[in-house]
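Reading through the structure tokens given below for one structure.
For this depiction, one protein chain was excluded, whereas all remaining protein chains were kept in their positions.
Going by the order they are written in, the chains are A, B and C; count residues from 1 in each one.
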Amino acid sequence: MSTQPTFGAGLWHFASYLDRYAVDGYGPARTTLENIALAGSVEDLSVVDLNYPFTPGVGLDEVKDALKAAGLGAIGITPEIYLRRWSRGAFTNPDPAARAAALDLMHEAAGVVRELGASYVKIWPGQDGWDYPFQVNHHDLWKLAVDGMRELAGAHPDLRFAIEYKPREPRVKMTWDSAARSILGIQQIGLDNVGVLLDFGHSLYGGESPADAAQLLIDYGLLYGMDVNDNLRGWDDDLVVGTVHLTEIFEFFYTLRINGWEGVWQLDQFPFREDPVDAARTSIRMLKTLYAALERLDYEGMKAAHAAQDAMAAHRLIQDALLRVEVA
Amino acid sequence: MSTQPTFGAGLWHFASYLDRYAVDGYGPARTTLENIALAGSVEDLSVVDLNYPFTPGVGLDEVKDALKAAGLGAIGITPEIYLRRWSRGAFTNPDPAARAAALDLMHEAAGVVRELGASYVKIWPGQDGWDYPFQVNHHDLWKLAVDGMRELAGAHPDLRFAIEYKPREPRVKMTWDSAARSILGIQQIGLDNVGVLLDFGHSLYGGESPADAAQLLIDYGLLYGMDVNDNLRGWDDDLVVGTVHLTEIFEFFYTLRINGWEGVWQLDQFPFREDPVDAARTSIRMLKTLYAALERLDYEGMKAAHAAQDAMAAHRLIQDALLRVEVA
Amino acid sequence: MSTQPTFGAGLWHFASYLDRYAVDGYGPARTTLENIALAGSVEDLSVVDLNYPFTPGVGLDEVKDALKAAGLGAIGITPEIYLRRWSRGAFTNPDPAARAAALDLMHEAAGVVRELGASYVKIWPGQDGWDYPFQVNHHDLWKLAVDGMRELAGAHPDLRFAIEYKPREPRVKMTWDSAARSILGIQQIGLDNVGVLLDFGHSLYGGESPADAAQLLIDYGLLYGMDVNDNLRGWDDDLVVGTVHLTEIFEFFYTLRINGWEGVWQLDQFPFREDPVDAARTSIRMLKTLYAALERLDYEGMKAAHAAQDAMAAHRLIQDALLRVEVA
Partner (left out) sequence: MSTQPTFGAGLWHFASYLDRYAVDGYGPARTTLENIALAGSVEDLSVVDLNYPFTPGVGLDEVKDALKAAGLGAIGITPEIYLRRWSRGAFTNPDPAARAAALDLMHEAAGVVRELGASYVKIWPGQDGWDYPFQVNHHDLWKLAVDGMRELAGAHPDLRFAIEYKPREPRVKMTWDSAARSILGIQQIGLDNVGVLLDFGHSLYGGESPADAAQLLIDYGLLYGMDVNDNLRGWDDDLVVGTVHLTEIFEFFYTLRINGWEGVWQLDQFPFREDPVDAARTSIRMLKTLYAALERLDYEGMKAAHAAQDAMAAHRLIQDALLRVEVA
């Protein structure tokens, strides 16, 4: 392999943020169009995943034009089914009217996917789940989660739906919380246009090995997409990729490579206090370094190390591929 | 319901322990027979799960006699596939000879289950997994785990095999690590005599809601058994049940009850520094208190609270059933 | 002791919230005056801790009147040194102008404490710290944190300043992160009007035992205040008190009682998706239940259990005081 991977990013990488403390925001609000322009200024970025709805007043044609001007394609559309209307759940909201409104928004998002020629509707039901032990009937909650996804995906057999699982946040505990649980849910849905978007950080702080989760999803034919970032393993910090877990991000990309998975290398980061363009450039610098290390890696040696489950041998190979090793 | 549940315990509750620091043990070693005698001195205990092999020199007939003398039945047999021979894995050991030896031991244990009329062979592959990122090929490792279980269970269609999943320890990361992953593995095994033993503490520190995990396993018809204990949510501390997570243990038993699950309430605790009989009695005192609270609970009220996902209402009902509530 | 404790709450308990996903807020925004009115409707609430600045347009006199009308006193004022201006730090901001602006706001808040006759200025420097390993020089950062607090408290020798430590959030890692570190910092400040506000949940998810942290602070004469809530031990979930960690909250209040600490029992909760008045009432119901259990506890028995470090004996006493125990 000699060509670089395609690089992408969630458009929110270029937004500004709020949280429960900095309620006036970490910076001035930016429109969808401004975010696209910023993304376009990152040289190696080819595609973006866009939140939907766009900023009020911004139309689909304007977005198309802005993407074209920025030299960007759309890989996915992420309907914001985690706003106030759905703070008690989108698919699993106890109120049927709220569930119906969530589906309406997702149907709209599906239309936008068609219009932009994107690869999938990304479904991230961040408010689906519970906060307190004993708050819900678990059978009923899970049924709502699965039935809603079936209704959605069944209505758009021409499109693909990628569920992004996450252990928690904003809900204290989320329904689609792991790779294995997501596979079970997709089996229950029973449609062939539902898969998973694997977020490296979600997997990591959920206690999975992201490489193992990727392998499992590939073995089930369900790895529709992935994005990367980093964290301290206790929360979805959405830090810049490779700043903490270098071995594990390298193993993750290694696993994709040996399975011949060739999708987009996507960033899902929240640079709250950093310049987003600088953060994206620093991230892609790291991704290129990881890619070059993959090119350099001794695959036969690694295969032998894995056959023996020899961690020391494997780590010496990683060091050689990735680090400026000094041996006396 | 007016009868008490049947209470059980892993026989290791009455053993003494070693760890990597107190290498001379937390107390003098005891034989299988001595452990049975201690278990028998706990009034409300009816069944035990026995490690296999028994203490060297102790035969099956002696064990039968000891159980009878103690007024105890055997609910399960747990082959010790986590001793030195299998420190690099039982099913997933890179050495085929070690894997074969593990199967031999498990076949023997299956024979003991038949002899004692126990309910299941409990399979806890604590050494199966990996320690380091990049140590294994995840596809191959999981295949070993699944194929080995299929070979084992396929050889004994008259018996039931209960896999006890756990996130980690002694291996830094274990293969059978969650309820959802276990269900996937059992689907891949494709036999109807393999299920799950759900350990409350494993589920809790693995980031699951134990009640949710129980519901999921019940919905798949796979909850073969369960045991309880407690921890600080970061490790398998195997503390006495109810000493930390009172709401969650109550929700766990509530979930079993509303599903009509009527198996044994079993203890899996390691009272390293406590008198094991005192610890078992204190535990059963708590279990009876929880059972009485279940009897007292307002089920209609809880159903309504759950339909509305009203955590505050649910918690007032829990308080009323469980606590000595004082309202001004 | 026969009188109930005084109950209080952070006024933000009655606000509505934003987070990085529900950017349109979990409910319509409410003014300081509306929050006070809601707090006033909770029967047993006597005092509140108020964020400062108040909602734009709301003056100090109006706040005084609203408090009076609501039958509430002010226990503390919390300057919002975590808004956008200070997203890269208040005391530890690399920009001296931002640090100066933070001090200005805190000086103003000190004036409000005087005007309202409150007990302390609460300092919660949530943006002080770092996000990435290798982002800061740790010596310099800590010096900024300590020097700034000294400058602030030194300017108001007639007032008390209570630092509320927290491990993280919104900053990935905070400077004042534990009880012990806070004591060291206060020693370095060298003034006698700086102490600590201990938040039960911060202590818990920071890996402390809240009871142990309280004891340590009391032994140093630095426990200026405390507030309670609950979480799942991995994040500052700010759940309703007693919904998860019943043993530990009871041990916390027990420790205060045996030391004769008689301050306000304060709530610091974020009922994102609950009615705040209902949540406050449910919380106080729990606090009264805990208080009654404290009244009922066998202190001599507990003293003996502690002398022997006998956890089983201690837990039977807790069960008797707190639970509706059933013994066959």
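In the analysis below, a contact is a pair of C-beta atoms (placed from the backbone, for glycine too) under 8 Å apart; a residue touches a chain by one contact, two chains touch by 3 or more.
The model shown is predicted, which means the values in this text are computed figures rather than measured ones.
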Touching the absent chain when the full complex is considered, from C:71, C:117 or C:207: C:207
Omitted-chain contact residue, chosen from C:29, C:69, C:155 or C:308: C:308
Contact residue for the chain not shown (choose from A:12, A:134, A:224 or A:291): A:291
Per the touch definition above, residue among C:215, C:229, C:269 or C:283 touching the missing chain: C:215
Absent-chain interface as seen on chain C, which is shown: 88-89, 94, 130-140, 142, 167, 173, 177-178, 180-181, 183-184, 206-207, 209, 211-212, 215-216, 219, 247-248, 250-251, 254-255, 303, 306-311, 314-315, 318
Footprint left on chain A by the chain that the document does not show: 4, 44, 232-234, 240, 243-248, 274-275, 278-279, 282, 285-286, 288-289, 291-293, 296, 311-312, 315-316, 319, 321-328
Hidden partner interface residues of chain B, rising order: 17-27, 80, 82-84, 87-88, 126-127, 131-133, 168-170, 172-173, 232, 234-235, 237, 239-240, 243-244, 270, 272-273
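One rule holds for everything that comes next: only the chains that are shown with their structure count from here on.
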Same or different residue numbers at the chain A/chain C copy interface, by half rule: same
Centre-to-centre distance between chain C and chain B (centres being mean Cα positions), rounded to whole Å: 39
Euclidean distance of C-alpha centroids - chain A vs chain C, Å: 35
Multi-chain contact residues (two or more partners), chain A: 88, 131-133, 173
